[in-house]
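Shown below is the structure under consideration.
Missing here is one protein chain; the remaining ones are kept as they sit in the complex.
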Amino acid sequence: MIYEGKKRIWSEYQKDIPDDHWYYVRSCIRQNFFPASERMFTEITRNVLGKDLYETPHHTTCGGIAYHCDTLPQETAMTIVARQFALMTEAGYENYVPSCITSFGNYAEILETWEEFPELEAKIRENLWKACRREFQKPKYLAHSSDLIFHWRDAIAAKAKHLLVNPHTGAPLRIVEHIGCHYAKMFPSKGEGGAEYPYVLAGMIESWGGEVVDYPERRHCCGYGFRQYHVKANRGYSISNTYKKFESMEPYHPDAIITNCPGCPYFLDRWQYVIAEQTGKTYGENGFGIPVLTYEELAGLVLGYDPWNLGLQLHQVAVEPLLDKMGVDYDPDAKYLGVNREDIMRPELPKSIRCY
Amino acid sequence: MKQNVVIIGGGIAGMEAANQLQLLGYNPIIVEQESALGGHVAQWHKLFPDMSVARDVVGRMSKSIASTNVFLDTRVVSVKSSRSHYTLSLSNGVDVTTRVVLIATGFGLFDARKKEEYGYGVYDRVITNGDLEQWMNGCADSRIPESPRSLGFVHCVGSRDLKAGNNQCSKVCCMTAVKQAIEMKELFPDSELYCFYMDLRLFGKKYEDFYINAQRDFGVHFVRGRVSEVGEDIDGRLCVKAEDTLLGKPLKIHLDLLVLMAGMVCHPQTSKVAEMLRLDVGNDGFFKSRDNLANIQESNQDGVFYAGACTGAKTIPETLAEARAVALRIHSYFNNL
Partner (left out) sequence: MTDFGFSISKSATIDMDAVDMELYERVCRQVPSARICMSCGSCSASCVAAPYSGMSVRKVILALQRGKDVRTMLSNCMLCGKCSMACPRGVNTRNLILTVCRNL
């Protein structure tokens, strides 16, 4: 692998990202899957870096999941999106940052479509006016929240409590970066580093001291694929794609996987248990799986937040091996205590894959 | 006094035209930006269909124009045109006045890095057709393993590719791939060779014979399907994906070396030369001929002519035939002044 060659490609895909004043919209599902991730994003943005980040309780789904599952026509999704833009305009913002990759792709696709077909944009403006008497400006800048963390990666590194380095051996941790399909595959120019060799997460890993694992199936889908997972008859295709990725990354013995999509960390995490059940195979050390984290969770660990306040106890694959490798201090007995220090109950632990 | 003809480009088109113009009694002046004559061909090893040694071919041509004025390491900086003359200012400080300018700037090899999915410049074992020719000519190349077990050739890299901005077929790459596959099999008899093609365009004399030899005598595997992506495994071997379109199934294979058949695109200096001489450029980036049937060597400017791959992808015999033809065309131009 020629690192300079990748750097050259990265340099060709750089996004203009304003440093402050962002209108933030959450994902439909991330708070259920990884409850502290978005909270961590607002914490880092506002309290650690002192930036202005605005959000409103009036925000709804962007329609992306329904659009990609064929249950909603694109015009409807566009009108929903037009309403989100109206909320941003009313709040006085012009930089729009979604937390969800499919939303990001949905917004990018819609803005591009309006660019190509202005008459459609006019029609959507009319739809929105008829539906709720709102008007909107298009965002001046659209970025995914991982773009912002990427943008601030060195500022985060400067405040790091734990780097992605094993304090006992001094060796950098080997991290797989997995990018959600809707981030840049549709529009490579909209992604940091493009779509073949995305830099958005790799840049964070480098900046925080880790070593990026580049493996043959790095570009492959996590396996979620809305229509593959949501239709039970197709669910075998979903897990097969996940299996393909793990088989491809296995020889590199990664210490962790980080992702920037709502679905990817969920499926890369949960399917490890199902693969273990079905094949008896685990991909971490000593019968464990490979911990899968969102980039906000990883940033939280780097900044020294308590892993249990980051919601890491909700992961299927045990995160403790990663915490040990990073030298993170944690209380094993506090794992299943809530923020109010009361027991939140323990999950039944599987036999096929080691968990705590 | 002999009439000047300034030839921009000292590749095989420029050299052959110079030779013929000299024989016709003119004073050709070659302006070549590199430090040697011969252009791309001088970099290559053996030439199909007779497997002639490229250096010998270029050497013979150089000898034939030993008395010609040649400016090496020189570019045209600016051009002044009057009603009947062009005055070219060269980067070496010389000004040349001429009635006729012959454009023989040739082509550029497609920059294979643009096809990011193939990882040229990113993976250790991905090279181009041009790199392989230079290696066969004795230039060391650390990307080529000592004893590769499996080698792949990807046809149409940057050719027939709308997205890469080059819609045209580059004509010579299919044959080059077959030739190079045979040469590599001769060097590494225990290796397996795979050519990934969309169509095999083996149109020239003896080309089909090469194809049959490659199949029958060298056991080269031809897979119909374009390589969609390349990855690198932990041992540095390449993981290559394509569809076997004849079977309708995806296919993957590990290879020790992948050779990209980079196509012919317009020479990077085309637009600059076109601007100086106010020449039309086609939407493919090459110089635009008056028409593409009977007036390929005619430009939109009086006294400016074309020869060779500056107007589009061409084989060596086609280029040489054009160079000879343009010499006669220039001769008749002078006679009719």
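Lettered A and B in written order, each chain numbered from 1.
Quick note on the criterion: a contact is a pair of C-beta atoms (placed from the backbone, for glycine too) under 8 Å apart; a residue touches a chain by one contact, two chains touch by 3 or more.
All values reported here derive from a predicted model rather than from experimental measurement.
**Student:** Which listed residue, B:99, B:221, B:290 or B:324, touches the chain dropped from view?
**Tutor:** The missing chain is touched by B:221.
**Student:** One chain is left out of this view; which of B:23, B:94, B:187 or B:246 touches it in the full complex?
**Tutor:** The missing chain is touched by B:246.
**Student:** Which listed residue (B:23, B:51, B:77 or B:212) would be found touching the missing chain in the intact complex?
**Tutor:** B:212
**Student:** Among A:54, A:187, A:237 or A:252, exactly one should touch the missing chain; which is it?
**Tutor:** A:237
**Student:** Please give every residue of chain B in contact with the chain that is not shown.
**Tutor:** Here the touching residues of chain B are 194, 200, 211-212, 215-216, 219, 221, 224, 244, 246-247, 249-254.
**Student:** Which parts of chain A face the unshown chain closely enough to count as touching?
**Tutor:** 232-233, 235-237, 239-240, 243-244, 274-275, 277-279
Keep in mind that, in the parts below, only the chains that are shown with their structure count from here on.
**Student:** What whole-Å value do you get for the distance between chain A and chain B if each is reduced to the mean of its CA atoms?
**Tutor:** 46
**Student:** Within the complex, which stretch of chain A touches chain B?
**Tutor:** 1-2, 5-6, 8-9, 194, 196-197, 214-219, 251-252
**Student:** So in the complex, which bits of chain B are touching chain A?
**Tutor:** Touching chain A from chain B are residues 113, 116-117, 119, 121-124, 229, 231-234, 236, 239.
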